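Omission of a single protein chain aside, the complex is shown with its protein chains in their original locations.
Labels run A and B following the written order; every chain starts at residue 1.
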Amino acid sequence: MTDFLTLPERSPKPRTTGITHVLDKGLGPSQVQDLLAVAAGSIDIVKLGWGTAAVTNNLPAKVAAYQERGVPVCLGGTLLEVVLKQGKLEDYVRWVKGLGIDHVEVSDGTIALDHDEKLAVIKRLTKDFTVLSEVGSKSENVIFAPKRWVMMIEKELDAGAWKVITEGRESGTVGVYHADGAVKEGLIDEIRDAIDPGQLVFEAPGKKQQVWFIKHFGSDVNLGNIAPEEVISLETLRLGLRGDTLLHFH
Amino acid sequence: MTDFLTLPERSPKPRTTGITHVLDKGLGPSQVQDLLAVAAGSIDIVKLGWGTAAVTNNLPAKVAAYQERGVPVCLGGTLLEVVLKQGKLEDYVRWVKGLGIDHVEVSDGTIALDHDEKLAVIKRLTKDFTVLSEVGSKSENVIFAPKRWVMMIEKELDAGAWKVITEGRESGTVGVYHADGAVKEGLIDEIRDAIDPGQLVFEAPGKKQQVWFIKHFGSDVNLGNIAPEEVISLETLRLGLRGDTLLHFH
Partner (left out) sequence: MTDFLTLPERSPKPRTTGITHVLDKGLGPSQVQDLLAVAAGSIDIVKLGWGTAAVTNNLPAKVAAYQERGVPVCLGGTLLEVVLKQGKLEDYVRWVKGLGIDHVEVSDGTIALDHDEKLAVIKRLTKDFTVLSEVGSKSENVIFAPKRWVMMIEKELDAGAWKVITEGRESGTVGVYHADGAVKEGLIDEIRDAIDPGQLVFEAPGKKQQVWFIKHFGSDVNLGNIAPEEVISLETLRLGLRGDTLLHFH
């Protein structure tokens, strides 16, 4: 391999920082095998985005394929939001356990959910699952003050969330981003002053967003909603092997 | 499955409404199998876009793979436009029949074709194939009045078209869309007043476009030019399992 080159340090798997959290929005069996063959060493968790798990024809086989290679599978938060709207939390728990899935996401990006109620859901789910909670709205029109971001993140970690995800969507245009995809830098700075970034996963689907976080937090920043076809590219950005970060690291 | 949730009604396959019409612009054998494994229940017809069929190395195997799973294959209209320009309609018919393909698209998005001549082509092809005709130009600069859209659609249905497709291209920036991808809402309203939407397939490659049509026409609207990797996402939009339509349905 290229061990004649000096590259930035990267935590080895299983990692608690430097996590690459991948968005699967409908990959087929060969695509899953391809992703694992090329990049298993760079993938820490796969999210079956929003409610895709409910309409995926081959769900049990997909879950097994990831887990056999040591990659945990997480269900998207939007599915749980529908479940909460319909008051079916315990049915959901049974269904997820039946699938052998051990990571779930708790979000309120679309539905209106009292924060104490969200914390109660997080607490309930930590009994059976590793919980990733998510802060931030999926609407461009809902904007939280930085102090409210910090307060919600702290309370969700206290309630038992393993990591808290900062919202960006598949598009990277809401939550911690302006509508044009630019990072809300002041917001991130305030969050960073209060919270250990190792406890956060920043959704960062766009290359410019990934570059920004790597330059500001280092190679081992936790990044989420990474498209499967961008996993290898992200790994090169973390190591200074793409033009965008080459001069930052070398 | 998630039968503990109440979801919007969806017609079962084979459907005449609620159709998802997928654009294949060069998928390989494993990609076709992946698409069918994950989403066969959500796919009603696959179009081999524009003239891709003429340069696809493995065409007969691709056609067979779809048909074995009950998914009809349709040839893109642009290929037929070249055929018409060269006066080779009967050669085309023989070639398509030899491939075992039973759906063809008749369009005039690029070439200038007298509408009576287009209707004659539709009539001729209905003898051997199920015909999808398409209305609308591929040029941003060609704009038809709503009444002309309605008149052309009605005549093409009368000529024997199974469904009429409204043009959007792969980009979603022409035909029934403004150059920025926004739906021409007044145009769609006038078409809807005159034509049963079940006889139409709206090309809607963009997520915002899909969301607009689902909110205005319901879960069972016919949508076309769906990218293979967006089929599962579209199904979640139809069922209110993605943030964009969750509050509309739940």
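Basically, a contact is a pair of C-beta atoms (placed from the backbone, for glycine too) under 8 Å apart; a residue touches a chain by one contact, two chains touch by 3 or more.
Treat the numbers as computed from the prediction; the structure is a model and nothing was measured.
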Residue among A:Gly41, A:Gly70 or A:Gly100 touching the omitted chain: A:Gly41
Touching residues (missing chain, whole complex) on subunit A: 1-2, 4-6, 30-31, 33-35, 37-42, 229-233, 235-236, 239-243, 246-247, 250
Missing-partner contacts on subunit B, residue numbers: 25-31, 49-52, 54-58, 78-79, 81-83, 85-86, 88, 91-92, 95, 109-111, 138, 169
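Here is the rule we use: only the chains that are shown with their structure count from here on.
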Intercentroid distance (Cα basis), subunit B paired with subunit A, Å: 34
